[in-house]
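A single protein chain has been omitted; all remaining protein chains appear in their positions.
== chain A ==
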Amino acid sequence: MPDAPAIEATGLRKTYGKVEVLRGLDLAVPRGTVHALLGPNGAGKTTTVRILATLTEADAGSARVAGHDLRTERARARRAISLTGQFAALDEMQTGAENLRMMARLTRTHGGARTSRAAARTRAAELLDRFDLADAADRLVRTYSGGMRRRLDLAASLVGQPEVIFLDEPTAGLDPRSRQELWSVVRELSARGTTVFLTTQYLEEADRLADRIAVLHGGELVAEGTSEELKRRVAGQRLDVVLTDPAAYLRLVSQAVYSEPETRTLGFLTDGGAPQVRALLDALDPDGTVIERFSLHTATLDDVFLTLTKPAHQEPSHV
């Protein structure tokens, strides 16, 4: 089914013990796009990816990946996808080339045929070149840097030329340079027509890489759209106020989307128009005594994220 969406999920639910990790998740990802699943720790990102990558079964709901139903056509789905998880799925005590050759030989083509030894060797060499690892090919993975490891891991997930690739927090723990390198790999994959579904805690990453972003919080999608749409959805501007004393800071901090205790600065979302800003200032400081200065900024994706994933019943902080 070449025109089916890359990923289609409806009503995915998963419970571990008494913890409801996913509470009815719907997703639709068109082919050839980069889709980011954004959320704080414990939002259910990894569970979602593991379900979609056939490693975990959902308690309820259905999903199709690359047109294959995950329950009834699991083997076919597996041939069309690959997953790069948070832990490098590599043998430390094998060389980069040995890891890739082994994965290549274990890979079956879409028709189910096996990869020959010679073909596996060629494929491994190709990938090592493409990921700039040819010089390190015969070194044990144990000696690789974090960035090299991540690149090799990604290379290993591409041996079977998957249509859909899942990346679970691909840049967690990488230095800025390795992160940039990984981003360019994702862009290149997408340019070749591969669908990329990635999870991340970094808004910047989602903003830079993804065509569409889904925000996951507490096992549910709380927003979905392009980064521009998401930014517009919340509010256009952020009003930052500097407060005169710590007591005022503590009183107002629970309403803020942004806070900086050192400078007693709090940020609040607004449309940026004079009536709203004036009303907001009055509401925050009815007596006109606690706000020292204010400034207006364009809201960042961070502000959007914090607004959307704010705990529903946040207690005002008491001291």
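Convention: a contact is a pair of C-beta atoms (placed from the backbone, for glycine too) under 8 Å apart; a residue touches a chain by one contact, two chains touch by 3 or more; residues count from 1.
Keep in mind that, in the parts below, contacts and distances are computed from a predicted model.
**Q** Would you mind picking the UniProt name of the chain not drawn here, from "Glutamate synthase", "Dihydroorotate dehydrogenase B (NAD(+)), electron transfer subunit", "Ubiquinol-cytochrome c reductase iron-sulfur subunit" or "Transport permease protein"?
**A** The missing chain's protein name, per its UniProt entry, is "Transport permease protein".
**Q** Considering the complete complex, identify which of A:L140, A:V222 or A:V277 is in touch with the unshown chain.
**A** In the complete complex, the chain left out is touched by residue A:L140.
**Q** Identify the residue among A:L27, A:A53 or A:V290 that touches the chain left out of the display.
**A** A:A53
**Q** Of A:V19, A:A60 or A:M93, which sits in contact with the chain we cannot see?
**A** Answering carefully, the residue with contact to the hidden chain is A:M93.
**Q** Could you please point out the chain A residues that touch the chain left off the display?
**A** Answer for chain A: residues 53-57, 75, 78-79, 81-83, 85-94, 98, 102-103, 105-108, 114, 140, 156-157, 160 touch the chain left out.
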